[in-house]
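The structure under discussion is supplied below as structure tokens; questions concerning it will follow.
With one protein chain withheld, the remaining protein chains of the complex are depicted in position.
Showing chain A:
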Amino acid sequence: MSTATHCPYCALQCAMHVEPGPDGAPAARPAEFPTNRGGLCRKGWTSAELLSSPERITRPLLRTDRTGAFTETDWDTALDHVAAKLADLRAAHGPDAVAVFGSGSLTNEKSYLLGKFARLALGTSQIDYNGRFCMSSAAAAGNRAFGLDRGMGFPLPDVASAEVVLLAGANPAETMPPMMGHLTAPRLIVVDPRRSATAAYALEHGGLHLAPRPGTDAALALGLLHAARTQHLLDEDYICARTTGFEAAWRYAAAFWPEQTEQVTGVPVHRIREAARLLGTAGGAYVLTGRGSEQHATGTDTVSAWINLALALGLPGREGSGYGCITGQGNGQGGREHGQKADQLPGYRRIDDPAARTHVAGVWGVEPEELPGPGRSAYELLDALGTEDGPRAMLLLGSNPAVSAPGTERVRNRLSALELLVTCDFVMSETAAMSDVVLPVAQWAEEEGTMTNLEGRLLRRRAVLSAPAGVRTDLEVLSSLATRLGQPAERFPDRPDAVLAELGRASAGGGADYSGVTPERLEQGEEVFWPAADAAASTPRMFLDAFAHPDGRARFAAVGHRGAAEEPDADYPLYATTGRMMGHYQSGAQTRRIGELAAAEPEAYVEVHPDTGARAGLEEGDWARVVSRRGATLARIRHRADARADTVFLPFHFGGAQAANNLTNPVLDPTSRMPEFKVSAVRLEHADTAPTATPGGG
């Protein structure tokens, strides 16, 4: 018996069949779908393995002393304990004493209900999610430019017919291999300090690799705009008819003439001119950004600089060209629309907008005044845990901040300072292992739900098999906690379709309008892209007639280049940048527990130029201690002759002593509150000892 569903991991949401394999355990194989075109990467192929993992948690785990071991318990005991503790803390310290932390991996239904749970059942403003670490800069810049953020405002197959695609800080050949199937025809311009797999592909196929110094992407984008203008490549008619603010934006780009751009970024002048010419003369062109450009304390402005370039060339809001951000997490798009973000209500509404509050309160059957206001952003929330004014308890779903948050040593300390940490997970992630209560929840293939992929396309995940006995869904957990906290049961439905119907009403009239999305449409295989305001509506391509600002125009942002918050110096002479590798996903909590993936990449490594390694006395295969002002991480040396001598790279999929985020800088973008994951100053030392193995390979 085979069931068609979608991969649990990234935002491509590749289609797959899950069916019993030769050994009877569920196995995945690829299915035809517009994003993956019948392909899967090794993560997708092996994804079903976790469903029958012996590491699966199937009973609620509870402990009253965090130094002690967990004991298995029944659901009523666990939920009663959690609800009583949450109610006590709220009574003693006010509703903001309890925090909620969500995830871009949660379905639309879960994201929605989690936001509602926080605002109504807990009454707390203190909710945010790990998407803040992924998509927030692109989302903020997209909203600023277009009036609405849908990562890609067009179906992914559109890019295949373009002549040129610029990828800024994106490495799909490594992180989303099936996406490369759409990029075989266009010439690629890859912007990345590393000679990534995608950069190498571009060079082998007649494209360009522009390798800016870490933290200087904005300068490069400004320089490309400058070079495009002096080569008379701007689309003046489009700028005039469809945008505002070009002159103010140009003033900043004017300071990045090619030679100046070269000095700041290290990208040679002739490459800057060539890239501008390629983009500006292409019949169809796309500018796509990824985390490499976005995960900076200047991420929003940097994405704005890329969007400015796209606008000046007349790309967005036209068929066959455009700007897009390559959303990372499985539901990174839907997860940022329906209210698990500190400043947001369902339908991509702002929580400080009185009309939005009235509408959502109406759907929820409460008074607008009952809704809390905006709360802390993800890192600020984690940073406040257990402090005088901060939350004293946290409920965590679908995330592993002990590995994935910046400056994880501090974050682990904050998590330890909580009076109550409740984690919903299906394996013992690093953060679950720090918890007081672990609630075992269903995995992706054991429940229904909808996801919104990187294109803004709605899709349905189907239940392939039933969850093991003793496991509940996230929706069931939220519903049963809500009733224990005094909420009427009908306010917190635990069936996905009932939640989707309510989400539709709550989002109606908002930017991300899902009111016309029904399970039936998706079951029938209809292609549905939001906004979908009625049962026939779908919007594959956004902004063809007008942008979402009141005047219908896109807005240039007057942004300059500010640089990294921390530059190398005598004590920390190297840049460290972090990223992903083919065989692991995010914090690795899932993929490190899959035998084939763990065997291929069992441990952290650090890519260094051989000269850089030699200066630190480190040979290929040695264990290095990489040290920043925030902490240290252990990683095995991998020499890369094509690496920048001033930059080392670490994958961030490993935990504990091997967590790359032990190094990263939690300084935040002023608009998106994105931490500066992509640039920290470090030094290399010889590690005295190899790290000790821990469960899950970390």
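Basically, contacts are C-beta pairs under 8 Å (C-beta built on N, C-alpha and C of every residue); 3 or more make two chains touch, one makes a residue touch a chain; residues count from 1.
Keep this in mind: contacts and distances are computed from a predicted model.
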Task = If you had to name the missing chain as UniProt does, which of "Electron transfer flavoprotein", "Amino acid ABC transporter permease", "NAD(P)-dependent iron-only hydrogenase catalytic subunit" or "Aldehyde dehydrogenase family protein" would it be?
result = "Electron transfer flavoprotein"
Note = Given A:P8, A:P30, A:G456 or A:P493, the residue that touches the chain left out of view is A:P30
From A:R119, A:R150 or A:R213, residue that would touch the chain that is not displayed = A:R213
Request  = Can you work out which residue in A:H93, A:R350, A:R505 or A:R615 touches the chain that's missing from view?
outcome  = A:R615
Note = Contact with the hidden chain, among A:A84, A:A185, A:A248 or A:A489, goes to A:A248
Query = Which of A:A4, A:A87 or A:V269 touches the chain that is not shown?
reply = A:V269
Query = In the whole complex, what residues of chain A lie against the chain that is missing from view?
reply = 29-30, 37-42, 45, 172-173, 177-181, 184, 197, 201, 213, 229-230, 248, 250-252, 254-255, 257, 259-260, 262-263, 265-270, 558, 560, 562, 568, 573, 582-583, 600, 609, 611, 614-615, 639-642, 645-646
